[in-house]
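All protein chains but one are shown at their positions in the complex.
Showing subunit A:
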């Protein structure tokens, strides 16, 4: 959450505001601060109203700075260390150089110069599309599978060993299988996403089903509800939070995997782009890509958190 706030607030603005807040705090109640405020607002006759409003505004600013300041300091520290580390030269570009490269890069993110040279925007979108398809199919298969596994103990006994065996397998091991079956790079990458992101959804959904409180199931039994009613009125709402956790983990995994898969399959995509820039020895672009990948991952996660909160019955 806080990261999103940073992104939307330019650093300079925040600093100025915190200075003003600090000043106000030091001179609480003193004439000096009040007059400064009045001069600024230029409404001497409404002095009292204005100071009150300003007080509230000040409080709001204080709260904001408390929320924003620590992450901003953390980020500044990171960039500082990065800067120090690159002072003596070496392969890693400095923050300044990376920033300049980023400005150039994002001035035209959607150019197309042949199939293998497209703007970073297109690359990100291509990756997102693959993730969307692979993850979407995984959700369509994984969530119902999770419900079945949770509801029927025999099924889970049958499949759990297989799942435990397959789940820790690296995504890259799945890629050749995909290439073999689909004969093309693009579906192979999607397949890899699918197979790697399906497990958290199956496991979390299944766990959610087995954790539905017995009390709720007792209600269903006393009312003698139909299977369909049990599913829609009890099972589904009770499992939803678990399911959304699974989906969130899955999206995270999918976004992790896509970079590796695309490095191997080529085409258009952020993973391939990283590899391409490495071959061109444009290291600053790689660093930019790392930030872009991180931010997109963060945004995906935040969107899902938002959805999760919307559907959680405690906060509705």
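The definition used in the following text is that a residue touches a chain if its C-beta (ideal position, glycine included) is under 8 Å from a C-beta of that chain, and two chains touch if they have at least 3 such contacts; residues count from 1.
By definition in this document, contacts and distances are computed from a predicted model.
Asks: Look at the options "Cytochrome aa3 subunit 2", "ABC transporter ATP-binding protein", "Roadblock/LC7 domain protein" or "Transport permease protein" and return the one that UniProt uses as the protein name of the missing chain.
Replies: "ABC transporter ATP-binding protein"
Asks: Which listed residue, A:184, A:221 or A:310, touches the chain dropped from view?
Replies: Candidates A:184, A:221 or A:310; residue touching the omitted chain: A:221.
Asks: Quick one: say which of A:136, A:237, A:252 or A:297 touches the chain that got left out.
Replies: A:237
Asks: Over the whole complex, note the residues of subunit A touching the chain we left out.
Replies: 215-216, 218-219, 221-225, 229, 233-234, 237-238, 313-314, 316
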